[in-house]
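With one protein chain withheld, the remaining protein chains of the complex are depicted in position.
Then we have subunit A:
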Amino acid sequence: MADLLALEGIRKSYNVGTPVETEVLHGINVTIHPREFVALMGPSGSGKSTLLNIIGLLDRPTSGRLSIHGEDTTQLSEAALTSLRGHTIGFVFQYHYLISAFTARENVMMPMLLDHGRPDDAMERRADELLDWVDLGKWRNNRALNMSGGQQQRVAIARALAMDPLLVLADEPTGNLDTASADAVFELMRRFNRERGTTFLIVTHNHALADRCNRIIQVVDGRITEDRINLLEGHSQ
């Protein structure tokens, strides 16, 4: 299977060139394949979020190579990275981060609006379709702050999927939700992965949820200590 994402020798240091230089990722090598549903686990401070930011093109590695579909991204300009990020990667964060000035539908339209510059009917239809899919069609005209945490996170998932990305990165997407909401949100992502084939990389501390992923990568102290196929869950392909 062709690699969707390939990380080779990724290192990340902070305060480079100062006496307090700290390396948080010590040469990460990993490949992610299309249609995978990957759990990224590890204790706090292990470098999971830093790794996720680098994969999401929000941050650059200090050294190493990150390729998306074989194209090296480490030499791209910031504008090119921004465009590539907008077209290929969707984000879901722990604290939902919907933009409060906009309705649920407008939040879902946002990535398309950023790409096209002006709103149009096709964007609205796409946003409505996604909101229906996350079962929030009735709430499309509600402002983000008028929805529960679980609802907001479902809107955030719909927004992450708006541009039909190759990869969705979710940073503890259920970390701030009650068990029932967390389960619903996780199931939504899993269903979209199965039905549409979108690749998901999910940072989580929740072992029960990780066990429902088809691959589990464990990061400890900036190194991958375990990378296994979750046979119990069964490979989705």
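Rule of thumb we're sticking to: contacts are C-beta pairs under 8 Å (C-beta built on N, C-alpha and C of every residue); 3 or more make two chains touch, one makes a residue touch a chain; residues count from 1.
Heads up, the rule we're going with is that contacts and distances are computed from a predicted model.
A chain of the complex is left out here; the name its UniProt entry carries, from "ABC transporter permease", "2-oxoacid:ferredoxin oxidoreductase subunit beta", "Anti-sigma regulatory factor" or "Glycine cleavage system H protein", is "ABC transporter permease".
Across A:Glu21, A:Glu71 or A:Asp120, the single residue that touches the chain missing here is A:Asp120.
For the options A:Ile10, A:Leu51, A:Ile68 or A:Met110, the residue in contact with the chain missing from this view is A:Met110.
Although one chain is not drawn, the whole complex shows that of A:Val20, A:Ala79, A:Ala180 or A:Leu231 it is A:Ala79 that touches it.
Only one of A:Phe37, A:Phe93 or A:Trp133 touches the absent chain when the whole complex is considered: A:Phe93.
Interface residues of subunit A facing the missing partner chain: 49, 53, 56, 58-59, 78-79, 82-83, 85-87, 91, 93, 97, 99-102, 106, 109-111, 113-115, 117-120, 159, 163.
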